[in-house]
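Note that one protein chain of the assembly has been removed; the remaining protein chains are unaltered in position.
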Amino acid sequence: MKSAVLVEGVTKKFKTVTALSNVSLKISEGELFGIIGADGAGKTTLFRILCTLMLADEGRAEVLGLDSLKDYRGIRSRIGYMPGRFSLYTDLSVEENLKFFATVFNTTVEENYELIADIYTQLEPFKKRMAGQLSGGMKQKLALCCALIHRPDLLLLDEPTTGVDAVSRREFWQMLGRLKEQEITILVSTPYMDEASLCDRVAFLQDGTILAVDTPAGITGLFTAPLFAVRANDKHKLLTHLRSYPHAGSVYAFGSTVHYADSRSSISTEEIEAYLLDSELQDIKIEKIEPGIEDTFMALMKTDKENLHE
Amino acid sequence: MSEPVIHTEELTRTFGEFRAVDGISFSVGAGEVFGFLGANGAGKTTAMKMLTGLLLPTSGKATVAGFDVFSETESIKRNIGYMSQRFSLYDDLTARENIRFFGGIYGLSSSIIKEKSEALLSSLDLIAVADSRISDLPLGWKQKLAFSVALLHEPKIVFLDEPTGGVDPLTRRRFWDMIYEAADKGVTVFVTTHYMDEAEYCDRVSIMVNGRIAALDTPMAMKSSFGVTTMDELFIRLVRPTAGDGI
Partner (left out) sequence: MKEWSSFVGFVVKEFYHIFRDRRTAAILFGMPVIQLLLFGYAIRNEIQEVKIGIADLSRDAVSQAITDKLLSSGTFVLIKNLQSPAEIEGAFRSGAMSEAIVFEPASGKEIQREGSMDIQVITDGSDPNVSRIVTGYTASVVRDYLSEAATTIGAPKGVVPVPLMMFNPGLKSVYLFVPGLMALILMLVSALMTSISITREKESGTMEVLLVSSLRPIQIIVGKVVPYFLLSFINVVSILVIASLVFGVPCRGSVVLLMAESLLFIITALSLGMFISTITGSQQVAMMISLGGLLLPTILLSGFIFPVASMPLPLQVISNVIPAKWYLIIVRAIMLKGASFAVLWQETLVLAVMTVVLIGASLRNFSERLQ
């Protein structure tokens, strides 16, 4: 399959900070690819290099088969870009924003309406409202419509779901799923780990370095230690107790449970339970579980940091 | 529950015809970690502004730290801490200068500020970077400091407005460790978040939908009464019917 995005050894520095260091990536056509990382990991810098708004200090990037340095005009006309802050004109109405972005991309709303129809129908009742007065979820939908209006081959979405509530986020990902069926390659960045499982493949980005690139299943496969979900009546006490267990690997709160990874390769739930029963904890429940994306990310982050410190 | 630290009865705020907060009633006890959830535009921010004395309610009753939100907003401001992801510390001041500044606006005397800032910096392990600008610190450190600064004047309640947005999962969990520590010391924590797993870390959560409180309980009880297994499902169940026409 042809690659829609090819990044080879890209490094970018800002004064003293290294935003990206030797990043390489290959994204196939038609893929829904996620860049997962926290604020300051380098996601936005990577996006800006891909949409030709920034030049890499080292390395090269190819977008839709075009060189990001020489063919930047060609790339610009074929990508849809949604920057991190939902770049809309707050003093223009929903309708005016859409119309404006259609005209600056040399097209009309009617020409590609079917592509955005699914999303825009939700905005239609508010089309006279100023974009500044929309809720976060609505703004995000409008920004997506604006990025799609010229039917791009590649969609670059930089943190489209940050600050948006859980329902709007879920709806947004459903939309991305439907766009993928239209054979649009989508590159999306997010700080939310749970969104990673909705991508075909993901890359973990931390401090400008890619920690891992794989399918969600492949990523969780990197987590090898036995993992347990533990519950008890007092979660805070449970956390401190598990952390002082001599065999403890990682101990993190996960929703209503605590995820406990053991440093030994084989261990039974009974052993952990026996340890916890010595404490004053009650209603202890231990269950062996499969690691999730977030478990793996934290484990990778940790080993990466430890390697750095050595 | 002892004397509630936050208590509201039919608290309402309207903007013209629009009822942003539509008669909410709830109580939060001392040392409780209270999660305040809701979709964008459900009225969370408006409610939070009323409770922190920044916005006058239209009707209803509410007391925060024993003070009335209509008549004693100044006393409220002196007895609460506030931190948000967007505004918490001044980027162009150093850690020490930030502590001094916020100690000053909370009305602490300069000798107390001096004493406290040294204690704070050493307990946070920030002595070495105390005189570098906040903008040069990693996000996780900034957050720890911001939270500690919000607690500097020993408030009874601390309001946290999406304190962990965009933060990596490790740092997020370390932050929650700090929240628990504060709660153990008796500080009431009132927190909003978009991370549903964080909702489960709270002692009790409320979910606002269209200006009203649609559910309020411990995460466990709430899940079982709605017959769902995760907070995510629960949240979507509550918000879904109106999600399409949210403001």
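Order of writing sets the labels: A and B. Residues in every chain begin at 1.
Heads up, the rule we're going with is that a residue touches a chain if its C-beta (ideal position, glycine included) is under 8 Å from a C-beta of that chain, and two chains touch if they have at least 3 such contacts.
Everything numeric here is computed off the predicted structure, so don't read it as measured data.
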item	value
Omitted chain's touching partners, listed by label	A
Which residue of A:16, A:106 or A:265 touches the chain not shown here	A:106
Residue, one of A:79, A:94 or A:211, that touches the chain absent here	A:79
Candidates A:91, A:124 or A:287 - the one touching the absent chain	A:91
Absent chain, residues of subunit A that touch it	48, 51-55, 72, 76-77, 79, 81-92, 96, 99-101, 103-106, 146-147, 150
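As a convention for this text, only the chains that are shown with their structure count from here on.
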item	value
Of all residues in subunit B, those that touch subunit A in their complex	38-42, 138-139, 162, 165-171, 173, 176-177, 180, 184, 194-197, 200-201, 219-220, 230-232, 235-236, 239-240, 243-247
Subunit B-facing residues of subunit A, complex	37-41, 122, 125, 133-138, 159, 162-171, 191-194, 206, 235-236, 239, 252-256, 294, 297-298, 301-302
